[in-house]
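Of the protein chains in this complex, all but one are displayed in their positions.
What follows is subunit A.
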Amino acid sequence: MHPATHPTVNAPDGRTYRTPLVRRRLLRGLLAAVVALPLVGAAAACGDDAASDGKTKISVFWWGGEARAQLTEQALDLYTQKNPDVVFEKTWQANQGYFDKLATLTAGGNPPDIFQIDDNYLTEYAARNTTLDLTPHQESGKVDTSKFPQSLWQYGVVDGQLAGLASGENTQGLVYNKTLLTKNGLPEPTTGMSWEEHIAWAEEVSKKTGVPGTMDASAVDKAFWVWLRQQGKDLYKGNDLGFTVEDVTRWFELWKDARDRGATPTPDVIHEGNATDITKQLVVTGKAATSWVWVNQMPELKKNTTDELGVIAYPGDPSGQWARASMYWSVFRGTKNADIAVDVINFLVNDPEAVKLLGTDRGLPSNLDLRRVVSDDTTDEAMKQSIAVETELAESFGESPQVPIKGHSKVRAELIKSAENAQYGRATPAEAAAQFVEACKAAIAS
């Protein structure tokens, strides 16, 4: 009679066979709808970035630690207070993986309106037209760089376009463990010592304290760069390298000599120190008496050690150093709210209250007037120290180099690889140098 009826084991007695079938079908339909519904919902929820209440939402993305996040959020809240129509979607994360994420967001068509970037990647993004050219806004005064040192804002110019607004200034700093040196009656290093003198001093420190005197700088690109400038060379010249295999060989040999004399830690410890993480700098992990850092990192370094720290310029002629934009604020070219985004980044570097809030976390304030105010007002010893040192070094700064070219991040990775090859004794300085230059040429060609 009903040949296709399902087995009706649990059907109640006294009903027709049809009821459970109908009910089953209904149930099935309902279940299917329940399963499928979230998908529809999810699809509908995508791609909506206008806040519902007529306010404009601006997304901001940066890397850094907890402290920077707090300061930045406060500064952005301050902007909302003054401009209630603008709200922010704030996202931040640790340094590692930041640029992977930024690239993926951009590829996914969902890049932040405003993002933090540094000179390792500025050209990569600017050359691919990802950053908004701020030049017209600078000319119209909406981005005010009149109080900036000229070399500082110019360090954000790529191919004639202002691709990033310097959110702070810093310069190379050699940080040393003051406590360790005084305890052992050793002299503190001073700005202007030659590289050879620095290594001789470090050898002495190793002998007296048992703590290696200096981190090996051969894999540190910022140290290599300063050294090159002191030799009258540069990292880049136009779209080419500014150095030769011979230069690199001499640099690697300088440090091989340092290692042979016991001035540095062993290669595996150097390898640890080559990680960019501040908490892994050998001077705070107690594995070396000096480390190669940026001056504005002093407050953060200080938080990771109980020892007293001092900071000076890198060895050699301090005019090899320059006022570097520690990082920039860039605006995504495709943003729907370019005017607001531009106003926000201008606010973050030129508004007295905002700048005071942010302090020296991203480097010394770019705006010179405000920098003076911040340095007069601060009570943080480490911040005072970085401001004092940088202000002192500013008197001898050399001219800013060009912003690193496309492929720079690869060049940095290759320097670490080649330098470590020499450190582990797997290649002679000359071999490692040849390998490095070849890899660099490939990196900047593509």
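Note that a residue touches a chain if its C-beta (ideal position, glycine included) is under 8 Å from a C-beta of that chain, and two chains touch if they have at least 3 such contacts; residues count from 1.
Basically, contacts and distances are computed from a predicted model.
Undergrad: So which of "Class E sortase", "NADH-quinone oxidoreductase subunit L", "Multiple sugar transport system permease protein" or "Carbohydrate ABC transporter membrane protein 1 (CUT1 family)" is the UniProt name of the chain that got left out?
TA: The missing chain's protein name, per its UniProt entry, is "Multiple sugar transport system permease protein".
Undergrad: Given the contact definition stated above, which residue among A:124, A:169 or A:390 touches the chain not shown here?
TA: A:124
Undergrad: Which residue from A:96, A:239 or A:279 sits in contact with the chain not drawn here?
TA: A:96
Undergrad: Of the residues listed, A:269, A:368 or A:394, which one is in contact with the missing chain?
TA: A:269
Undergrad: Residue by residue, what part of subunit A touches the chain that was omitted?
TA: 3-4, 6, 25, 28-29, 31-33, 35-36, 39, 96-97, 99-100, 103-104, 106-107, 124-125, 128-130, 266-269, 271-272, 275, 409-410, 413, 416-417, 420-421, 424, 426, 442-443, 446
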